[in-house]
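Here's the structure we're looking at; comments come further down.
Only one protein chain is missing; all other protein chains are in place.
On to chain A.
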Amino acid sequence: MASIPLNECCYRLNHLDKSWDIETYMANGGYEVWKKVLAGELTPQEIIDEVKASNIRGRGGAGFPTGLKWSFMNRYAPGPKYILCNSDEGEPGTFKDRDILRYNPHQLVEGMMIAGYVIGANTGYNYIRGEFWEPYKRFDQAVQQAYEAGLLGKNILGSGWDFDLYTHLGAGAYICGEETALIESIEGKKGQPRFKPPFPASFGLYGRPTTINNTETLASIPMILAKGGKWFADLGVPGAGGTKIFSVSGHVEKPGNYEIRMGTPFKDLLALAGGVWKGRKLKAVIPGGSSTAVLPAEKALEMNMDYDSIAKAGSFLGAGSVIIMDETTDMVKALDRLTWFYYEESCGQCTPCREGTGWMHRVVHRIYTGKGRPEDIDMLKDVSGKIMGRVICGLGDAAAIPVASFLEHFEHEFRHYIEHGCSIYDRA
């Protein structure tokens, strides 16, 4: 394995002492872009063009091109507009944004300032996962430092531009990571996705035009503008520019976050993480967070870590949360846990998801506890198929995909449970 370049963008300062301090950040080129922007040296249109050229796709899971998203906003439309940062980081397997908040919060602050400037928003909110108390304090401290340095507030550096940034702590619901549920939650309502259209760009927070981006997306912006869109694009592959943070967890020797270039072979990422633990063999990989389809080892080992390659393998890059399962993994038990998660976290609003997630979990759990029936496999396929594509937001599909993919690749393990009341690894 050739040496793999690491931490070129969002984590570039993480190795430094007190990397979260404004002094460290400014000593390393921090807020220079923001100052250029305020001085009029970079126009909103130039920024959008540069972001488009960087080929960055949203890091929150859907992979929507960020430059295009920003261009939906009319900067000059009268009235308030908002920039929101999604630091809810609820997807099982994902823990990359936490380390941005903890170790490089200023780069996110700068990214939000710039994004707000581009879309014409004078107010930003960073919505942080409820359990992230320490990251929340770090980020909020960074915001205070930026205010003290005169980089936030009214008439910033005499530019005539105002920007206020608020930190908002969530209360522990996965669904609040869905962008419109997040908006409802900031508004003080029950976190429930809105039906779209209208999209946030026309009817967002408090009914006003709003752009919402993931933490990693926004934290990448200052680097894209400092080094140029082309620099970023060239780090990656044609379908997706830049670096990407992969949170590797599960059965590896060195679980953790790895910021690597898009298109890096999965094998190399696995090696970075110390390989499968205990010298065991790889059985399966969930490449993009629990909502993406599980892949058997053969397929995973052939893919590279970018959208197109993972899609070709039959899954999705999602939020870049790589869950490694070794050869002893009981796939029925794994799915039992996953279905429980979605059953717990469905917002309850729309019928197929509210009723279907519980149904799927109960059947999987029945199989897992040795009470499965032969018809359960077809029933699971049927129920997951009936949820998909018939719900308001992505959670319903996210709940159905694991069920469908586990059965696609590991149906025999479920059959074994149904026939023998135990896993293929148990000596029955």
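Rule of thumb we're sticking to: contacts are C-beta pairs under 8 Å (C-beta built on N, C-alpha and C of every residue); 3 or more make two chains touch, one makes a residue touch a chain; residues count from 1.
Keep in mind that, in the parts below, contacts and distances are computed from a predicted model.
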| item | value |
| --- | --- |
| Omitted chain (choose from "Carbon-monoxide dehydrogenase small subunit", "Phosphonate C-P lyase system protein PhnK", "NADH-quinone oxidoreductase" or "Endonuclease NucS") - UniProt protein name | "NADH-quinone oxidoreductase" |
| Omitted-chain contact residue, chosen from A:P265, A:G358, A:G394 or A:G421 | A:G358 |
| Touching residue (missing chain; options A:R75, A:K137 or A:K190) | A:K190 |
| From A:C9, A:I392 or A:L407, residue that would touch the chain that is not displayed | A:I392 |
| Positions on chain A where the hidden chain makes contact | 173, 175, 190, 195, 197, 343-352, 354-359, 362-363, 366, 379, 382, 386-387, 389-392 |
